[in-house]
Each structure stands twice: as structure tokens, then as C-alpha cells.
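Handing you a structure now.
Here the complex is missing one protein chain, while the rest keep their positions.
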Amino acid sequence: MVWSVNRLQSVEAEAPPHTLSDRANRLIDYDFVDSFRRPATQNNWVRDFNPITLLLVLLSISIIAVAVPNLVAPLLACASYVVIAFLARVGKQFVLTYAKLFVVVGLLLFVLRALFIPGKHTLFALGTLKISAEGVTDGLRFALMIMALCGAVALYFALVPMKLLMGALEDRGVSPHATYVILASFQAIVDLSKNTTVVMEAQKSRGIETEGSILNRALAFLPVLTPVLLSSMSSTEERAMALDARAFNASGEHTHLVSLRKVPGSEIAVGCAALLAVLVSIVGRMLSWF
Amino acid sequence: MVLVSLQNVSFTYEYADLPALTNVSLELESGLVYGVVGLNSSGKSTLCSLIRGLIPAFHQGELSGTVTVLGKDLAEWEPADLSRSIGYVFQNPFTQISGIRDTVFEEIALGLENLGVERDEMIERVLEVVEQLGIESIIAKNPNDLSGGQRQKVAFAAIIAMDADFIVIDEPTSQLDPDASDAVFGIIRTLKEQGKSIILVEHKMDLLAEFADRLIVMHEGTVVLEGDVRTVLLSGVLDQVGVPRPEVTELARRLDAIGRPLDTMPITRAEAHEALSRQLMEESYVDHAH
Partner (left out) sequence: MSTKNGFSRFVAGYGRLTLLMIPIGIAINFIGGQIAVLLKLPIYLDSIGTILVGALCGGIPGALVGGISNILNSITSPTNIPYAILSIIFGLLAGWFSRMGVFRSLWKTLLSSLAFAAVGGGLGAIITLILFGGLSAGGMGVIVGIVHAAGMDLNLANFLVAIPADVVDKVPTVLIVYVILKRMPKRLFAKLPLGSVYLQKTPKRGVVSEPSSIS
């Protein structure tokens, strides 16, 4: 086994490097360790698609939903997301999230447009509001288009874990500094949230009122926010030094523990098909084929 | 081999009025454990930052004098490359976890990824370090869910895996409970046995007496004394700078003061045990003789 040049002291020729003590072998989950020797897999043919391919496919579906007029295209797009979700075995959670989005966003948009956009054929009237057929169809189409776009985003993040997306980007040359920013943000949000509740409790016990009149609550804002923000910013100094100690700023190639599988031909075909479909729909829209 | 050499080094932080280091000259040999002691603001951490190259690259200020690290002038080192040759462990376990890896295994591998180590070797080195530190049971856990003591172990693991022969350790146990502190000192003992060069800043004199080969006593930005650990601990220097002695040494001094000295001045528990045993046996002989 070739060791790096840093090892100035030679290893005594005892057991081969990968043989650990019995105690260690008993405690270590070798399945977990060996999983790093193979490409990362989520054990599902849909989710094992390369993150970039999935991005392409979902983006294409949403573009097609917008490009092709009438209600059929966005409806089919939304349905396709549900199908893909079930194929990827995230169906239940996705449907729940998507349903929520439909109500909170889609329904609201539809109602707003149906109620407030004027048209010629009045269906019925609610007081001074005239609800027209045009308003309803416009509202439906618009709401469905937005839901097609939202669905793509929601589905993507249900399918692709952030760390694999970052890995795929780094494989394509994105700087580890950039992926650091994204990944660190997620953790920073979690850490800061925890810190906020802690500080809030601490300030409550010091007598800062967090209930009561709106003035009381507004005055509590700064005493809670300021310590949280100041401590998070001070810690950046130490974090920067700690990252530096991990050779974060060192020159040279970065290697990766977690790898993604090589993109198979079938995936490339799917990607191309998606792009083709997008092209057809955009051109078709421009030439009014539909 | 000379590890680090400082000649007439003075440093003032950018927005400070007084210098943090004044006219420091030191020569540190490789393969030894150097303890650095002194009160807060005596310049211990500044010394560490300097040796590690964080000064002047990260902490700006006025630096005068010559600093040579591993045979090369500090100014000639590419700051990021120092991280390949010198490890650095800090005192805050929470800021040393990168926040961008989900499992302890990957966290330890992060430094190796940045160094461009090949995957198979990476896995072997991580496993080795995991066994060495006894953290087999947590390798699949999220480092952000660990306790302070566990995080510090992971931080050590991450730096040790990078296999530098020279490690600077800055108060690693100040934020840990006694059990975790013991564990950390066990790690340091192992590193010493492997022949690594270590600079250890610590307040716990008892533990320092066990492990350090030489001591550097600092006071208000100057090096008051640098020498063999026994010589330094038994000299009056510690009193002058306000640093406490190891417990056992203090005990022996007080016995001496009341006219019942031990035959040797112990600096470690083991030595104290032997000296006391001898003393008690002698006294019992005397008693029996009457």
C-alpha cells in the first residue's frame, strides 16, 4: 500500500493496514464503511439517476407545461410528478407536500384570478364581483402552470439529497468552496435555530417578556436576536481556522470519498429525449402548432 | 532536527495597542512534546497561531523577527500548504466540526479529500484513526448531534488522519468534562508514543507534567523560561508568573515547609506515590525501631 509522503516515520511492518483489532472489527459497521467503496446509491432506479439528469428532466417537463397552451399540458405535468414520485418510492410524502402546495398556492391563485379578472361571459355574481368563464379558465390555467413549476422544484428536492447534488456539481468542476457555502448554510440554519430557542429561554428567565402586548413582544426581539447573531458571527473566525486546518484552502486536486456512478447510456438517452421534447414544444408554440 | 525557530520575534495585532509577543527567541526540536504555560493573554495562543502560519496570513498585524518552520522561512510558506505539514486542534469542539458532512466517517475523511488522497487509502486511514481513538461506535452518526467530548475526539481524529508529524494543540480540554479530558490526554499520550512533535497549550499542570518533555513558560508576551519539564516545574519561575504547580509538587513543597520533606520532588502522581511510599516505610522503620 502506498502511503502519502507526509508519513516521515515508517509504519512498523505489523499486520497489513486494513486489519484492525478484533474489538474494532466487532464494533465497526463494515457495511457502512464499504458503501463508500462503491458509487452512492439510493436503492431506487429513479433516484439513482444522476442529479443533473433529473434536473434536466424535471425542468423540461415544467417548460413543456408552460409552453404548450391549454389545460392538458400542465395537468399532465402535475400528474407525471406524482407518478415519478411513486416510482421513486417517495410518493406518500410528496403527495402530502404537493397537496399542501395546491391548496395554499394553487387554489389561492385560482380563486384570486377567477374572482378579480373581468371577462365577457359572466357565470354568476357574488355581490359586486362578477365571475366570468374567462376568469375561471384563465385562473385554472395559470394556477396549474404555477403548480407545474412548483411541483418540479418540490419533487427534485424530494428525490435528490443535497450532498449528492453538490457531489455531482463538483464532478463537473464546481469549486468545493461554492458547495461549501450551500451545504454549510443548511447546517447554519439548524444551528442558529437551536441557538435561538436557547437564547429565548435564557432571556425569558432574565425577565424579558415574550408574551403580552405587541409592544412587549416587539421589545423582546432585539435581546433575543442580538446575542444569537453576535455569537454566530464571532464563531466564523474559529471556523475559518478549523477549516484551514483541514487543508480546505490547500492547492491541488480534491478527491472524493462519496462517488456517483458513471452515467449510463440509457440516462443520456432520457436526457436527450427531454431536451428534444422541450425544443418541440417551444417551436410548436411559436409556430402555433397546438 | 530543528522544528521551529524564532529569533527576536515581536508581533502586535492590528487593532491592539500593546504587542502580543515581544522579542521571543525559541528553538524547538522535533520529536518532543512542548508544553506552553502562562496566564491568559500571556501570548500562548499567539505563539501557536504564529507557528501554524495563521499569523500573519489570517490574523493581521506587525510582525518582526525571523520565523523558520520546518526549515523554511515563514514568509516563503504558501499559507495553505502549512496545513499539510502541521496539524492544529483548537479548544472549541463545536467550531471544529465542518457542518458539511453527515457522518463522522466522512467528517474525518474531509481533510484527506482536500489533500487529494485516493479513496482506498482514505478509507484505510480513517479506519485506523477510528480504532486509535476508540470511536468505532459513532462513525455513522451525524457529527452535529454529538456531545462536546465526542466532537473533540472527532476533531482530533480528523487532524491525526491527515498524518502530519507536527501538531499544535491549543487547550483541547478546557471545554470538556473530566472524563472527556482524560480521553483527550490518552490521545496525546498515543501521539507522543508515535514520535510526533507536539506543542500543547494547557492549564492542567498535572497532566502537562505527565506528558511534556519540555516546558515553555510565557508571561506578558515574552518567554520567561524554556527548558526541561522537571527543571522548569521545580524552579521558582512558575510562582513569578502566577502559574500553579502540579498538585503533587505543591504537596511536596508544603511537606517541606513543615519540616517533613520527601526525598525527591515529584512532578507526577507516580513519582509522588513512590516518594510517599518510601517516606512512610522509612517512618514506620523508625517507629518500629523505638
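Observations on the structure shown:
Each chain carries a letter (A and B) given by its place in the written order, and its residues are counted from 1.
Here is the rule we use: a residue touches a chain if its C-beta (ideal position, glycine included) is under 8 Å from a C-beta of that chain, and two chains touch if they have at least 3 such contacts.
Predicted, not measured: the structure shown is a model, and the values here were computed from it.
Contact with the omitted chain, checked across A:M200, A:V263 or A:V280, is made by A:M200.
Only one residue in the set A:I28, A:L54 or A:L149 touches the chain that does not appear here, and it is A:L149. For the chain left out of this panel, the touching residue among A:A79, A:L96, A:A125 or A:L192 is A:L192. Within the whole complex, the absent chain has one touching residue among B:G35, B:G221, B:P246 or B:P266, and that is B:G221.
When the omitted chain is restored, the residue from A:L59, A:L115 or A:L275 that touches it is A:L115.
The chain not shown here touches chain B at positions 13-20, 40-41, 44-46, 48, 58-60, 78-80, 90-92, 95, 170-171, 174, 201, 203, 221. Interface residues of chain A with the unshown chain, by the touch rule above, are 101, 104-105, 108-109, 112-113, 115-117, 128-129, 142, 146, 149-150, 153-154, 157, 173-175, 177-178, 180-182, 184-189, 191-193, 196-197, 200, 210, 214, 217-218, 220-222, 224-226, 228-230, 232-240, 243-244, 249, 251.
Just so it is clear, only the chains that are shown with their structure count from here on.
Remark: chain A and chain B have CA centroids separated by 42 Å (rounded to whole angstrom).
Chain B meets chain A in the complex at residues 52, 54, 58, 78-81, 83-85, 87-90, 92, 94-96, 98-100, 102-103, 105-106, 109-124, 127-128, 130-131, 136-137, 139-140, 144, 155, 158-159, 162-165, 194-195.
Note for the complex: chain A touches chain B at residues 1-4, 6-9, 17-18, 20-21, 24, 27-29, 32-33, 36-37, 163, 176, 179-180, 183-184, 187-188, 190-191, 235, 238-259.
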